[in-house]
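And then chain A:
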Amino acid sequence: MSSIGTGYDLSNAIFSPDGRNFQVEYASKAVENAGTSIGIKCRDGVVLAVEKIQTSKLLVAGRNKRIQSIDRHIGVAYSGIIPDGRHFVNRGRDEAQSFKSLYKDPIKVPNLIDRVGLYVQNYTCANSVRPFGINAIVGGVDDDGAHLYMIEPSGVYWGYCGTAIGKGRQTAKAELEKLDLPNISVKDGVKEAARIIYLAHEDNKDKEFELEISWVSQSETGGRHEFIPQELFDAAVQYAQEEDDDEEEEDEDVEVQ
Partner candidate 1 sequence: MSVTSAVSSDYNSGVSNVPIEHQFNPYSDNGGTVLGIAGEDFAILAGDTRHTTGYSINSRYEPKVFSVGDELLITANGFAADGDALVKRFRNQLKWYHFDHKKNLTIKSAARFIQHLLYGKRFFPYYVHTIIAGLDEEGKGAVYSFDPVGSYEREQCRAGGGAASLIMPFLDNQVNFKNQMDPDSNGTAKKELKYLKLDEVISLVRDAFSSATERHINVGDGLEILIVTKDGVRTEYYPLKKD
Partner candidate 2 sequence: MNHGPYDWGRPSDDTYGAYNHQIAAANNSQFPKMNTQQPIVTGTSVIAVKYQDGIVLAADNLGSYGSLARFSDIERLLPVGDSTIVGISGDISDLQQIERILDDLQVQDSYDMEKPNLKPEHVHEYLSRVFYNRRSKMDPLWNSTIVAGLSSTNELVLKYADLLGVTYSSPAIATGFGAHLAIPLLRRKVETEEDASKLTEEEAVELVRNCMKVLFYRDARSIDKYSLAVISQSRKKIDIHKGLRCEDMKWEFAKHIRGYGAPQL
């Protein structure tokens, strides 16, 4: 970033001479060191998972959720500045509610992402505001099946089979690429999500974390976005820890050799 300190990074409303908006790029920095979030698109639905870094032992376990619902059928996981994520979700809820008020049907996921994308983009255009400090992974099901998107501070969004953001994103993406997406079941998706978050946590080892997993699928939840049941969660965590141990053993073997 040769242009840093030249003044072109002070405002959204000014391009640098080489055509970049530095405020947007800095916003992405806010995301890169945050806890990892992943989204997996499966055959029959979507799985969302986050590595929620516990900044204090005094925080109540199982509360302060980082995965939220936008409508019955749409969930969001985000990494970055949490209040920005809360605001993003509120806007999504307003859009979903207004769509349903007007057309009775629940909003389709691509339409929802279109609307919130426009909203996020607006925060890159004016001098008086700053962009969203989050990457949000939005997943849901509608009549056209499962959808998974990730939206960035610039307002751009792409559809994915699997995506990750936050500190462990590289590790997570590498693992996601090994999966046969979107042809696995959501039940398998849940196990893999747990495993990948545990693996991605290696990049943030010194901090405590809590795992959150939600899913939305026609077959498992009747099209509703919900946190996975406790039994399934426990099984997924067990699977993740076993895999994690195996990997460590392999590493040790390598060292011995």
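As a selection rule, all candidates are chains of the complex that A comes from, given by their letters.
Everything that follows uses one rule, which is that a residue touches a chain if its C-beta (ideal position, glycine included) is under 8 Å from a C-beta of that chain, and two chains touch if they have at least 3 such contacts; residues count from 1.
Since the model is a prediction, treat every value here as computed from it, not as a measurement.
Checking the candidates 1 or 2 against chain A in this complex, the single touching one is 2. Contacts from chain A toward candidate 2 in the complex involve residues 65, 67-69, 71-72, 93, 96-97, 100-101, 214, 224-227.
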